[in-house]
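All protein chains of the complex are present and in place, except for one that has been dropped.
All chains are identified by letter, namely A and B, in their written order; residue positions are counted from 1 within each chain.
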Amino acid sequence: MQAFRLMVNGQARVVTVDPGTPLLWVLREDLKMTGTKYGCGISACGACTVHLAGVAARSCVVPVSLIGDRPIVTIEGIGQDRVGRAIQDAWVAEDVVQCGYCQSGQIMSAVALLKSRRTPTDADIEQSMGGNICRCGTYVRIRKAIKAASQQLA
Amino acid sequence: MSASTRLHSDSGLSRRSFLRVSATAAGGLIVSLYLDFPLLAQAPQTRTYPPDAFVHIQRDEKIVIQVNRLEFGQGVQTALPMLLADEMDADWEQIVAELAPAADVYKDPVYGIQMVGGSGSIAHSFQQYRELGAKIRAMLLAAAAQQWKVPAAQCRTEASVVYGPGGRSAKYADLADTAARLPVPEQVPLKNASDFERIGKGTRRLDSRPKCDGSLKFGLDLDLPGMKVALAAHPPIFGASPKSVDDKAARSVLGVMDVFEIPTISQGTAVAVVADKFWTAKQARDRLAIDWDFSRVEPADTAQLWAKYKDLAGTPGNVAVTRGDLGVLDGIPTANRIDAEYEFPYLAHSPMEPLNTTVHFDGDHAEVWAGSQFQTVDQIAIADTLGLKPEQVSFHTEMAGGGFGRRATPDSHVQREAAAIAKRCKGIPVKLIWTREDDVQGGYYRPMHAHRIEIGIGADGMPLAWRHVIVGQSIVAGTAFASFLIKNGVDETAVEGVSDTPYEIPNFSVSAHHPTVNVPVLWWRSVGHSHTAFVMETLIDDLATRATTDPFVYRRKLLKSDAKRLRGVIDLVDEQSVTWRNHLAEGHAFGVACHESFGTSVGCVADVSIENKRPKIHRVTVALDCGTAVNPLTVESQFQAGVSFGVSQLMAKGAITFKNGHAQQNNFDGYTPPYIVDAPVAVDVHIVPRTGEPSGCGEPPVPVISPAVVNALFRLTGKRYRGLPLLSL
Partner (left out) sequence: MGHSGTTLRSSAVLILIASSSALSLAQNTSPKAASTTREAALAAWQQVYSVLTSPRCINCHTATNYPQQGDDRHPHLFNVVRGPEGKGVAGLNCATCHQSANADSTGVPGAHNWHLAPLSRKWQDTNDNILSSPDVCRSLTDPSKNGILDGPGILRHHEEEPLVLWAFHPGRRRDGTERSLPPLTHEQFVAATRLWIEAGMPCPQNF
């Protein structure tokens, strides 16, 4: 067990955990932040996506010991960001979600995309969102919502 | 599963329905609707009478509606309140929807148990929720009329307000207490469709925002004071038990509370690990050294099963339907025959939220939290496991991350596991989690199937004789559903979509074999239609090609004249796709499929090319007829997303295969659902405008996409694909 100081959505948090614990479970169980989801545990589905120092990261495979001082942003905090807010609003306006379980991860990936490419092409969307699984299959509306958010931010 | 309306016609079952109204201590109107409608005449239902009901009009003007179904993506948490709110003339902005706990009042009016399945939510509760809304409105109106001493006929309602003569008005929230003391009307007229304010209008989902900001809690997110997390090590071959368990290393992990064996209903004996957190439990479970006894269980093997199934498919099975004279086949030369064999693998549902159940047992009461499609059945099973009566089990329905049938298990196996663990940990709430590995390997798959079809083509190019044998495990055998879904030894869920085909085939025989295999099976979204539609629609395409007839024209010719809705969607999808079909890009082809399931007719055309040796689906045009589309925005979503879900069957890694008794796949790396690149890029959905009874939209999108894509691929490669998944092009 080891103490780790983490910066989560702008707040300093301290947890004492086994260093090999993935960030996903530290967030969900030690910090009680359940917005970040467990879908597979092997970085295949993206439901666990957070941002580490602004870069999308799959928290189910990142042990807390490898985070260092990189600031963490989760789905609970992304709405404070202009791009994050635009994506969330577009998701609601386009009625994207069905069961919704994958959508935290979809949104975090989409925000990373829009921050890097303000007007993504279809190919950009397919590549950047290419590793996020939606079992319900809401991909058609995900594409539409990303484009809508992009226009809204223009 | 197939809707069974047999229950209505059983004499000796009385259907009692009454509204009970009470004013709560805190003020507010509660209206309860109780239905007494047991599933089987022989099995008396134990009833529970919960304090909450269907609608609570709060002082703060919020109108809280209880939804009698699990919400797991299909949008029922919005659509059922729409029905009630429209008849009630409630202000939609005031509506709050909650998932009702397990209780008698929340049972499905047709099936008699609380459940989601058979794409029946809207169909079965359409009348129920509308009536509730209409009666509440009538009582609120009567309360205002009474207060104002005017005839009710001179009052009207709009957006949660009653308006009376002379400019009077009163809010529902202010009338609720008075209304609660009035008698409940027996009958009230329902609105004409032309007067709908909300029903039939695209309405954004009520649960959207919290699902986008991380605030909505799913079952897996539940946290309770003192709660522990449990994982179970399941036997690698179904039904096996441990010879010995070395749990020393497991127990040495800091935070582990206990390790013990638990009996399971289909999986033999498992070893449970209870710990303070998921990661602890996982570390401990990984360190268990279990020596399993496989001597008494049969190890399933896919290669062996295919050999056996193919053999069986060459022999007649139990008859599902037969008409005309199959001897006609013998007289038809080979050139005019199609002899086809089809193969379909086991499929896992793999809802995005792994299975989980939390149980808190204190000795004479249990509290349960689960995203269950089968609350009544689960509640009874948990009570049974704990030695309680069902009314001693409070069952909370949690929001679920997908289900597709996986959360409706007749044997309630996950709930029983959770209850068994909670029983050992009496007094401590325990959350049982199935990891993704547990899920992919844990059984309850769409069964594997082999089909053998012999078709004799008439001089007119139409099928003259058709002999069809289906081989696959029975889903309902040994369950409470067997008595009305197995007829003449045929499980209806294995032959639906073939035996009831709307195509006019004069000499027709469908029979089935249901082998016993040591692999638990379950209904996978669209059930039998998931394989039968593929067979039918690819064979029809084959016939149309041989008759050098356009696929639309051929279907119009072959369909029974009274298949009006199917004809309607074929026309609509033809009309809506003709322009792009005539302007296909180089290397693209279109494929057609149509199918009716769960009362809904669907026509589908797909624009497909081949990229990187895989089908690339550029566009899908879908037409559907579901009667009244209560929420067209959700219906559109169901079909856009449902065809994307249906692509699962085409994925190269879209099969569960068995060797040495267990699945060879254990996570999304080996069993891979569609990603965005695999799904159609664009899907346009066209709903036949209709009023009247609604039919389901949850499952009907799934069966049509695989045959449509594969029919397009034939035009690109000249090959007919008779096995799923598509391994190579």
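One rule holds for everything that comes next: a residue touches a chain if its C-beta (ideal position, glycine included) is under 8 Å from a C-beta of that chain, and two chains touch if they have at least 3 such contacts.
Keep in mind that what you see is a predicted model, and the values were worked out from it rather than measured.
Considering the full assembly, B:669 is the residue among B:93, B:311 or B:669 that touches the omitted chain. Only one residue in the set A:35, A:77 or A:131 touches the chain that does not appear here, and it is A:131. Contact between chain A and the unshown chain involves residues 20-22, 41-44, 49, 55-58, 60-63, 66, 109-110, 112-113, 115-117, 124, 127-132. Chain B meets the missing chain through residues 286, 669, 675, 677.
The working rule: only the chains that are shown with their structure count from here on.
On chain B, the positions that touch chain A within their shared complex are 72-75, 204-205, 207-209, 211-218, 220-221, 223, 229, 254, 277-280, 283, 350-354, 399-404, 435-437, 633-634, 637, 640-645, 647, 667-669, 672-677, 679-683. Contact residues of chain A toward chain B in the complex are 1, 17-18, 21-22, 25, 28-30, 32-42, 44-45, 47, 74-76, 79, 88, 91-93, 95-104, 107, 122, 125-126, 129-143.
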